[in-house]
Structure formats: C-alpha cells, structure tokens
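Removed: one protein chain of the complex. Kept in place: all other protein chains.
So that you can tell them apart, the chains are marked A, B and C in the order they are listed, and the count of residues begins at 1 in each.
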Amino acid sequence: MNPTTIQEHIVEIVSDSGEGAQKCGQTFGNISAKMRNGVWTVEIIPAEIQPPARTPSGASGIRVRLGSKYITNVGNEGDLVVAFNEQVLYSRIANGAYKKGTIVLLDNRWATDPSTKIQQLYVKAVEEFRDHGLIVHELSIHEACLKVVKDPRKGKNMFVLGMLCRIYNRDREMGRNEIALTFAGKKEAIISSNQNLFDAGYQFAIDQLSEYFFDIPPQQGMGDQPMVVTNGNTAVGLGVMASGMELVSMYPITPATSASHYLADVFPACGGFVHQAEDEIAAIAFAIGASYAGKTACTITSGPGMALKTENLGLAVMAEIPLVIVDVQRGGPSTGLPTKIEQGDLLSSLYGMPGDAPKVILAAATIAECFSLVVLARKLAEAFRTPVIVLTDANLATGVQPWERPELTRDMLAPPLDQSEWNPQIPAYDWDKKTGLSQRPIPGMPNGEYVLTGLSHTKRSKVSYEAAENQQSTSMRSRKLATLQSTLTPPKIHGGEDGDLLVVGWGSTFGAIEEAVDNLRERGNKVSAIHLRFLSPLEPGLKDIFSRFNKVMTVEVNYSDDPNAPMITAENRRYAQLATLLRVQTLVDVDCWSVVYGHPLQPDLIEQALQGHLDTLNSATGE
Amino acid sequence: MNPTTIQEHIVEIVSDSGEGAQKCGQTFGNISAKMRNGVWTVEIIPAEIQPPARTPSGASGIRVRLGSKYITNVGNEGDLVVAFNEQVLYSRIANGAYKKGTIVLLDNRWATDPSTKIQQLYVKAVEEFRDHGLIVHELSIHEACLKVVKDPRKGKNMFVLGMLCRIYNRDREMGRNEIALTFAGKKEAIISSNQNLFDAGYQFAIDQLSEYFFDIPPQQGMGDQPMVVTNGNTAVGLGVMASGMELVSMYPITPATSASHYLADVFPACGGFVHQAEDEIAAIAFAIGASYAGKTACTITSGPGMALKTENLGLAVMAEIPLVIVDVQRGGPSTGLPTKIEQGDLLSSLYGMPGDAPKVILAAATIAECFSLVVLARKLAEAFRTPVIVLTDANLATGVQPWERPELTRDMLAPPLDQSEWNPQIPAYDWDKKTGLSQRPIPGMPNGEYVLTGLSHTKRSKVSYEAAENQQSTSMRSRKLATLQSTLTPPKIHGGEDGDLLVVGWGSTFGAIEEAVDNLRERGNKVSAIHLRFLSPLEPGLKDIFSRFNKVMTVEVNYSDDPNAPMITAENRRYAQLATLLRVQTLVDVDCWSVVYGHPLQPDLIEQALQGHLDTLNSATGE
Amino acid sequence: MFGIKADWSLDIQERYFTLDDYEGNEARWCSGCGDHAVLATTHRILRDAQLPPEKSVFVSGIGCSSRMPHYMATYGLHGLHGRALPLACGVKSRRPDLDVWVATGDGDCFSIGAGPWVHAIRYNMNMTVLVFDNQIYGLTKKQTSPTSPINLPTNTHPEGASLDMLNPNTVTLGITNASFVAQVVDWNPPLLHETLKAAHAHKGTSFVRIIQRCPVFVDGITKALQEDSSRLLLLTHENGIPVAPGVDRLFPESREHDPSNMAEALEIARDETTKDIIPVGLLYQNSDIPCYDELSSQGHNTTDAKKIAATHAALDTFAI
Partner (left out) sequence: MFGIKADWSLDIQERYFTLDDYEGNEARWCSGCGDHAVLATTHRILRDAQLPPEKSVFVSGIGCSSRMPHYMATYGLHGLHGRALPLACGVKSRRPDLDVWVATGDGDCFSIGAGPWVHAIRYNMNMTVLVFDNQIYGLTKKQTSPTSPINLPTNTHPEGASLDMLNPNTVTLGITNASFVAQVVDWNPPLLHETLKAAHAHKGTSFVRIIQRCPVFVDGITKALQEDSSRLLLLTHENGIPVAPGVDRLFPESREHDPSNMAEALEIARDETTKDIIPVGLLYQNSDIPCYDELSSQGHNTTDAKKIAATHAALDTFAI
C-alpha cells in the first residue's frame, strides 16, 4: 500500500519525565530534517524538577511539527500523539493542544495495572478522551517492548521512534543510523538494543497501525545546502563563538542558562571563557571591564537579571562601551513565569535606565537569527561603541529547527587587539559632530590613557558639569542611533504592498504571524505583515508603509488592555510594547492584539484575532 | 529719601565655601517671606567638598529671588550680587547668571592683598566685569567688618545681611530678631556680635550705597495664613511624618539624602525610624518587608538608586504591595550630574521593569507639593495596593520657598494596624473584576495566611502558570490604573482655553513655564499651559484640550533630539519623555523643547524657545 | 512547651494547634530531597511552641528551598533571589510581635545574597535563618554554587568547579555581631530538631547552615557523608545543642566545644576547609548582642495624637 501524501503533521510524544520522549522526538525531528522536511520541535517541560509519575502536572515530552514547507513555529493543535500514560494527556488537553480527530496512540499497560485504582483511572480517561473527540488507539506498546528488552522504561522511546518512522514513511536505514549517532560513544550493545527496539516499533506500526501511513514530501526548492539543527540558545552560543567574542559573563537564570551551559562545553576550544559571576550585577560589570580592556564581552540573562543589570547598562551607554547583552525573555513582571514565553522586555530595554540611555536593540525572529544577530551585535557594538541588546525569548530558546549552516568568515571575528600607539591629539571620545561616532583607545595603547567615567564628561573624558558639555555628549550618544538608522533599509512587506490590514510583529512570533496572514490572504483578505529586527533604532520607512493600509496593528506576546474591558477608554488604554513605540514614532493609530498566555502564539489564534479586526474594519467601511 | 518701589529682584551672595553666604541668604529670604514677599532661594554649591579658595570652581553661595508676586522659580539673570572675592564671579558669569547692568557689590580687600599676584587678578577681573556690562562697586566690606570683629571670615555674612536689609528696606528689628532665631541656642555674645555686624552693614549701606534703596511691596492678596519656609527635601520629610508612615528605608545618594538626614533628626519624635540600609536594593527590600507586614514604608533615592531598585519594584507591583518611592531626580544617565537637575526618570519609572509593571507615578511641581504628594502617595498606595513613585528633582530638593503651612489631620495618617480576623472566604487578592481593586490580609490576622510571591499567581496567591490566570492577574494590575484615572479631573489650563500653542509640563518647571507663558501672553500671544501631576495614569481629557490648540509641545529638562540636527529625521527623532507618553496616548503630534543643561530652566530661556515655535507657527499659517 | 503562651491567652480565645495548622500546600520537592526533613521539623517546632500560625512569617528568596513558605500554613513572603534577608528584616522592623523565619539556599544566600548576608548578620535582628546548603543550584538545574566542592562537574563547569568551596561559617563568624552560628545535617531528625529549636529560641539572628541532600543533582556529596560519618564532628557542650541519647552513637567523632569561645569556633570552622572535618552543632552563641529590631521598632505604637503633635513641632521650626 502506498502512503497518503500530506502537507504537514504535528506530532507529540508525551510521557512522565525521564522516559525519553524528548530524545525520541529530537531524533525524529533530525531524521525528518535530513529528509528535507521543514521541522520545528519544542519540548514540553513540567514545572517541577522531579514531578510525580502519572500526573497531569508531570507531563513531559515534545512536539514535532513537520511539513513540506519551511516551518517556523509550533503550529496549532496536534494531529497525532503518542502517550506513555493517559494522565499526562490531561494537561495537554487543558492547554488546547488537541482537536477533534487528533489521533492518540496510547500505551495500554495501565489497563491491566495491579492497582485497580490505576485501572479505573485509565478506563475513565480513555472514555473522556473519546468524548472529547480524540481518536484513541489503545496499544500494547509496553508489552511489545518487553519482548525486546527487560525494562522498557529505558528504550520505549526508541520503539516509539520506530513506530513514528513507519507511520511517516521515514527511511528506515536513516532511522537506525540516527540512533547510532544519538548514542555515539555508548557501548555497542546499547546501540544495537535501541536499534532492535526501533525495528520492533517499525514492525509494530506496520502490523497494527497500517491505516496510518503518511508521506510528507521534501520541502520544495530546498537544495543541498548544509543544515544544522539546534534550538535558539545553542544558536546564541554558536553566534558568540563565530563572533570572536572571548568572554561570556553570566549568572544562571531560566530560560537563558542553557546557552551558557552549551558555551561552557565548547567555548574553551576556541579560546573563550564562561565566567559564572556571583550575581547578574557582577556579571555585567565583569563584562564591561573586559570590554573596556578591548575584549568585547557578552552577558546572557533573562527578565530579573535584566532588572539587576539596569545600572551597569546605563554605565555602558554613558561610557560608550561595546557590549552584547542577550535577553532571553520570559514571562513577567518580577519572577513571573520563569519557563514561559513573553515579549515583555522591549520597553524596559529601551527605557529602563534613568536619564537618557540610547542603545541598539535587536530582536531575533528565528533560530537562525539567534546566531546571526549575535554576530551582528558584536560588530554594531564596536562600530557604534555601544551596548547592543539582543532580545530572544523562551520560544526561540527551546524551539528546535533546521537552519542553513552559516559560512564562517574571518570578518565575523573581532579584529585583533589593537595595541598600537594612540595619537594623543585624538581625544578619547573624538565624536564626529555629524554622526556621533568615535574611535577609542584600548588599555595598553601608549598615549591613549583616559579614565572612563559614568559622570558627565568632555570628549577627553574629563568630568564636567557644564551645561554645554552635557548637552553635547548626550546628543552625540543619541546621534549614533540616527546614524545607524540611516544605514538600514525599510522592512520587507510580506503580502501585498497595500491593503486593509497591516500586521507588525517582532521576535519569535514571526512564523506564526506570517502563517496566519497567509491563511487570511488565501481566503481573499487584504492583509500583509512586516516583521522588525531593529527596535532601536527602528527600521526606516514605517510611516510610509503604514499609510498604505487602512489599519495597522501589532501582534505581540505581552500585555495590552483589552479596549472593551471595563474602565478602559481610548485615553487610558495601555498598548502592547511595540505598538507603544510605533505610536510615538509614527503617530499612526497603531492598534494591537496581545496576550500573556505564557505560550507561543498559535497561528490560528492570531488568525482569529486578525479576522476580528478585519470584520470590524469591513463593517465600518460598510462592506 | 524714599525707596524706589520695584516688583522683584534677584539677589546673589557668592563667596568661597565656608564663608556663610548661604546662611546670609536664607536669613534674608526668611525676613522677606515674613514681610509677605514671594521668595525662592537656591544654593550655589561647588562640586568639591573643600574646593580651593578664590577659584571659579569654588563658587559657593545662594540666589534669592524676591518679589511682590508669588515666586515659583529661580528666575533669569540676577539684579544684584554681593561677592566676597572676584574669582568666584567668573563661574557665575559663565553660567549666564548676570546681565548687563547687574549690580556687583565686591569686597575690595583683594586690591590690597600682600600678594601682588592676587592684586593683579583682582584688577583684571574688575576690568573684565565692567567690560561685560556689570556695574561693579568696590567696597571696603572686610575693612568695615574689622572694626566690629577680629576675624571677619566669621561674621562677614551678617554684615552683608545688614547691607541687603537696608538696600531692600527690610524691617531692621525683624532682621535683628531673625539673627537671634538663627543663632538660637548659641551664646549670647555670639548673637550680639552678629547683630552688631548686621547693624554695621545696615549703616554701611546707608552711608555708601544710598543710590540703592528699594522697596518690594508685599504679595497682593496674601492674607495672614501661617506659612513655613523649607526646601523640597524637607517638605518630603514633613510629608512622610504627616502621612503616618513609620519607616524610611534608604541608602545615601545625592541629591536625595538630605530628606533622610532631616527625618533622622525629627522622625523618632513621631515614632518613626530611618533605616540606612547597606545599599539601595536592600533598602527597598526592607521597605517591602515592612509594607507587607502592614506598615507602608517609604524609600527615598535618586537615579542610580532607582536603577538598582528595578527588580524589587517589579516585585512590589506583582505582589501589589503598597510602597512610596521618592525619586529626587538628578542628571543622568549613569552617575551623570549628581548635584544637577534633570527630569530624566519618567520613562524609566514607567517602563523600567521587565514585563508589564503598571504603577502610579506622581510628580511634584512645587515645594508644597513635595509635602502633599507624599501624603497622597501613601493613601493611593494603600487604596490601590500598589507602589507609588513620587518624582521630585534637584531643583525642588534644594530650592527654598515659603508655602502655606498645611493643616494636619488625622485622616492624613495611616489607619491603625488591622489585626482583626480575616474572612477566609476572601482570597488574598479578591480582585474586583471591574476595578481591579482588592483588600489584603496583614500578617497577624487570623485566617488571612497567604504567601506573597513574585511568581504568577491565582487570586489565592497560589503559584500558577496557567494562561488564563496570568492573563487575569495581569489585567487586574493594569485595571487599577484605569480605575484611578476615572477619579481624576482634567488639568486646569493656565491661559486661554484655546489658542495657538499649548505648553505641557510636569515637575519643577511649573513656575518657570507659567512665567514664560504669562510674558508671552502679555505680548499678545495665544499661548496656554497645562501642568501634570499624574503621569501614570495620565490625567484625563488631554486629547480634548490638545484639540483646541494649533500646536502642542512639552517643555522638559531632559534630552530630546533637535529636529534640525544632522541625521535626525521625523522618523528617528527621539522625543522628550513626557512628549513620548503624550504621543502614545493622544496621537497628537506633540512636539518638545528640552535641554540637559543641568540647571533649572530659566523663564526667559523657555520664553525664547516658545517664541521660536510661535514664529514658525505664524509663518506657516501665513501670518 | 505544649501550653499556650501567657501573653496570647490574654487577648485571644484559647486555641490548641496541631501539625495540620502549620502545613501548607503539598511539598513539591523531589523525593529524597533533604528539604522535606527540614519542613517537617519546622512544623513540629511551631506546633510544640504552640505559636499561632498567623503570627509567623516565613520569608525566602528563590530556589528549591525558597519554596518553603508555600508549604507552611503561616504567612509567607516568597521574595526575590538573594533578597530574603533584607525582606525579612523589613518584616521584623516594625512588627516585633511577628515570629520571623528565613529559608534560603547556598546560591541565594552566599552568591547573589552575599551582601545582604554580611549585613543581616550585623543587624542581628531576632529571626531564625535556615540556609539549605545542597552545594548546588537546584532549581535552575545544576550550576556551581559557592559551596560546590572544587572539581565537581556542573552544567556551568563541565570540567569541574574551579574554586575551592567558600566556607560560610568562617565568614559568618568573622562578621561583627554574629550571635548564633550552628551547622547540622538534614538526615538526622533528632539533631535537626534540637538545632532548629535552639536557633528559634535564641534572641538575635540564628544562622543555621543545613547540609542538605539533593539526590537529583549531587547525590554523591551527601551520600559520601552518610556513608562515612567520621568526616562529621559532633560538637558537644552543656550550652550547645542537646544531643539525645543514641544520636551521639551516629557520630563516631565528637568534640567538646564551648559555644562562647570564638577563637575555638573559628578554628573548628576552618578545619572544614583545611582538613575536610565538618562540624555539626553549635559553633558560637552570644546572647548579649543587641538586636537591631529593638531599635528599629521603637515608637511603633505611637498614637495619632502624638504623631500629629510631633509633626506640628517640626513645622514650627520652619514657621515664618
């Protein structure tokens, strides 16, 4: 029988923590990527470190979205889920992860559990799932594994991988090889045992699930260019290495830390060092020290850490110290939702420091940009003598995607430490009046001696409280942003050049917004989207673009007042963060739709919201 | 001979530090206030603690502006200055403190100094001053003092006080009494010696300066209501006492510290305590702890301290802890200009915390408001269960003015600590869906036990990462601001209800802006002004008011890009801070004029700037 | 011990509290985590003291151990990473009637919280500070803490922690005004109970470093101690932590140590760094050191009339 060709599927594997569902999904994702499918995987992580088994709150696992197109986000409801027990599905259902018709492949071992309570729970759950519209298949997965290994708790995941590879018509040999790669370095017996489980799972699916046999053709137009598969935090780590920075100074904080974990492993190979400081303040101060001494450094953190770095960030702005700050945004305010996604740090990055503290702010829209923007950030930091904040978020941090393997070039790297003689005629801040730019002496350069200070200072870095000096130095620091903006080009419009509705986004919502826009366009709506990477300075040409649409709105994962809520008026409505910025700069009545649900925005949620706005727009114009 | 009646004068006394010029000016100000003049005094403080004598950078002294009207600011150039040496005048001249025709009464002792270098410097300076248009009188002040006391370094200031009291026709007895009050507690001999110096000075002016004999009639319509004379920081301290708060938790920082110094002296008398913490982070955390325990506390700081408090401020917002934060703004960014004025912390107060952190922000426009807004802040903090930031600045902090003595009432004070039994049916955050308001249990209340947390939480303060819970709690925290706004009335318009130009201000520029507007109106311009005390939420009705003017602009002491500067375009111009806010909320093209000169805005500087905008406006409309 | 405290029985109805009255949400620490033992002991100490639950406040920072307030049925303040101590000091500052406890971790207290640690010891406010020292960052999943043993592989130091572990006791003892410094392991319930009880009874800041099991990330560290208890040195003294009969048999090594002897306390504390001999018991106690809360709470009962009068007096000095 030939497989049914489908365009994409969303697959989940859900289990208790420690059962290897994540490794199963990652391997499945890698195989699919090698088969040139578009892939996005994201882990499902329980809130506790060791959650109790068989409980909704303990749901641990992975979602893999794969398709014939380039996949940029986690998608809507799942199509097929493999569950190691029934309880963990409850929380996924509560999160809206499934729809009527989602196929559930459930291990039926609990039906015959020695505990009658467990048996009852199992039976009840299966009923409820079916009532919910899920298509539940009770399968003897555990039993089948037992035929291959003694303890299926270790290994069931590879059995499931086999099942999935058959269901999605993956190359069987490639699957076996991927297992060998995954367990590289382990004993031969372990590898072959897992491969046997894989084979058994593959056969199991042929025997018992023949109705599910799909094929997802390779992504069109995707050539042979080399790809890598990573999450966003790893991409940040790779970006740090490729940029030639030598120091990451950090303090652990979720969801940023894994970038530093990764670097701690690999950074020394290119001469880099990860400094775990005693707190975030010391971490950024340490980085500033290194940058001052000529080795532009990077600090990686998240919300509460950003809050603590506020004062030092102001120093770096004032003293024009190049510095790269990666903020992996999480839910706020305060400790908030440490593992969840939010785009809540835009305004605090921009305006967080007392006084006037202009700096460059970039936001990564994709995992590949987690790499490339870090490389860019180091360059901008040095060229514009400024801290550069790179905003990513929990969605990018943990999402995994294949992306084009970057070509590494020498000009990505920091130039060698300049220790040549400085011309003492040139002041330490030899601001170019027009651009605000200047070159700077580095300790070790003879005749370049100057004293960096956070006090108001002259171009020779002498403390000065004179009105004219302060006005000038403040202008020069601001001017640099205008200069940078003058080198940028307007953002590309996704969709028509004019129309009814323009959606403006930034950060990790990129893929979901474009997907929603594409769907609406397919249904004949005149919707377009732009997505900003530069938030400070803003990309140019926005007002002009906005003028070509009846309505402009942002879609963001942060808080805005619902205009229809009690007490909220046009006068007091608090807007989403990018919308706030755009209103200041363009005076266009930029509306917004934003939520703080803590999870990545699903394309269909966006689609609904946009449809709502389109409907109002159409009824207003009498259509 | 009768004195010439004048409407107002600006008088300066300038000396080396330690010569008592400030005490002289303060006493002169007090006498004038008692004679029911409008008065504003501000100290001239050198940057160093012990600056070298006879140097421009060592200029220490005081400016007293007194008049027949209510005086709200430091004014423009001085009318008359008494200088203890010639060198200190250089820095005042450089600061634009004098004009052609300013009367300089200069101690001529340096003309006969043993050092010929000093003699030469003196002669050269007098020449330069005259070239500059100053009317210099070389007077034997030192010599005259020597006839009364052995060491005129101690006491010359009271001699000068006598001179000034005669020149401005102050009540002589009142002057002698004021000296007695100033030296209250000192030995009788000290008091009488100073009074003798005063008398000698008085006579000296009669003998040698009879051409300068002025009278400044009392402020019209000013009845007999009791007044106090203080600077803004003292007013903050008095406000803390009157509000019934019991704890100020602080860390020293200029220019905020003197408020805490004052409180350290007097607070214990009303049962209060000033805690000097180890740093600003511990200071606010300590205050949050006390507030959580039912005793709403206050923390007082300035820019760098605000930066450090960022994370804890986010906690207070998240956990809805009442708290009063007084930010005495100084020049930024970073360490900036520690003793100088700026209105640079509005946006960081509003947007400084990662995530969505709405809170109340008030700004004092006058010294009296430094008192009343602190009292209001405690009430709002408790009623709206939120931190309240009160913004003042270095200008208010050190400016001295008579203000109406407040009536103290019991309802200004915090209610007694509630330790009654809590109804356990009521959750710790029993948010009213419409208003976002809730009442809260206080430790010690039986059955009220709950755990405050900075994590996302349900109304029972249980940690929750659920989408709906986070959306709700975030909305409720935002809703409170809308609720507060609904209780406010639109700002009063100073000037006509419509016209060509509306100036919007906030904070200590109040008096200077209105003075400039009044001058322009007198010359027939259709200019009006509004001044905001509530910055978050914004006062209502702004859009409506703005619509009645051809142009709206803010005048602020913070940075904005000059629209005519190189590289600056309409698209990238960075606006002054209030202008930024108003643009977001009203979409009116609010322009701004702002500078970071570090000193209080002089009315004539504002007038010039406004005139410039009026000219453009008129030429644009073809007038 | 089981009676109602006299001053309480005056104002409120007589109440008798059981363990239930102190138990909050179900504890969500890993199984085998030492935090469970400390929690259970704390419940018992409050029950034994019959403290009304509304009068105790548990303050914490951020970390696994800082979840403790959620597991108490008292008031709680689950604050910010590193800020448990200043928050707790603030709670106590104007509310001397409240019974204040602090739960903090080795990262929370010794790394990001090092400044507050030094100064809270100086303030010596009346509170009980429990440092859950698992020698690792638990909540954020296995990063090096200041007390991680050198060479311990962690996620931030895959090749092993690079610094010798910080000795918290030598630092604490070096801080002027340190008034109660004890150390205990979580896995000996009677000794843990007696230690926390003594800490709670002490007037001033009682600093207790609890060597705590984290089987998930650093199982080996405490297992080695459990297996070779000769590395532990039990401190005995009539003024020390009472050692119940039988408990001493679990500690092959012991030493008589007078907790008023600072020089000896320092020497014993230092041996942990230089000789890997880990003291268990009361290192130092001095009950005569003034408590800052006695100062900070002065006037907390001032009447409105007096407040207004004092403010008037203050205004008078500026009257014209």
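Following the convention adopted for this analysis, a contact is a pair of C-beta atoms (placed from the backbone, for glycine too) under 8 Å apart; a residue touches a chain by one contact, two chains touch by 3 or more.
These numbers come from a predicted model, not from an experiment.
J.: Over the full complex, note down every shown chain the hidden chain is touching.
T.: A, B, C
J.: In the full complex, which of A:Ala277, A:Ala394 or A:Val503 touches the chain missing from this view?
T.: Of the candidates A:Ala277, A:Ala394 or A:Val503, A:Ala277 is in touch with the missing chain.
J.: Out of A:Pro268, A:Pro490 or A:Gly612, which is the one that touches the chain we can't see?
T.: Candidates A:Pro268, A:Pro490 or A:Gly612; residue touching the omitted chain: A:Pro268.
J.: Which one touches the absent chain: C:Asp219, C:Glu267 or C:Asp316?
T.: Missing-chain contact among the listed residues: C:Glu267.
J.: Looking beyond the chains shown, say which of B:Gln276, B:Gln419 or B:Thr435 touches the absent one.
T.: Spelled out, the listed residue whose C-beta touches the missing chain is B:Gln276.
J.: So one chain is hidden, and I want to know which residue out of A:Ser15, A:Asn157 or A:Thr230 touches that hidden chain in the complete assembly.
T.: A:Thr230
J.: In the full complex, which bits of chain B touch the chain not displayed? Write them out.
T.: 48-51, 250-254, 257, 260-261, 264-265, 274, 276, 278-280, 304, 334-335
J.: So which bits of chain C touch the chain we can't see?
T.: Touch set of chain C with respect to the missing chain: 110-116, 118-119, 122-123, 146, 162-167, 170-177, 262-263, 266-267, 270, 273, 292, 295.
J.: Taking the full complex into account, what residues of chain A touch the chain not shown?
T.: The list for chain A reads 30, 33-34, 226-230, 234, 237-238, 241-242, 244, 246-247, 249, 266, 268-273, 275, 277-279, 281-283, 285-295, 297, 311-312, 315, 402, 405-406, 408, 410, 413, 443-455, 462-463.
Definition applied: only the chains that are shown with their structure count from here on.
J.: Between chain B and chain C, tell me the centre distance in angstrom, where each centre is the average of that chain's C-alpha atoms.
T.: 44
J.: As a quick test, compute the distance in whole Å between the mean CA positions of chain A and chain C.
T.: 39
J.: Chain B: which residues touch two or more other chains?
T.: In chain B, 311, 315, 453-455 touch at least two other chains.
J.: Of all residues in chain C, which are in touch with two or more distinct other chains?
T.: Each of 80 in chain C touches at least two other chains.
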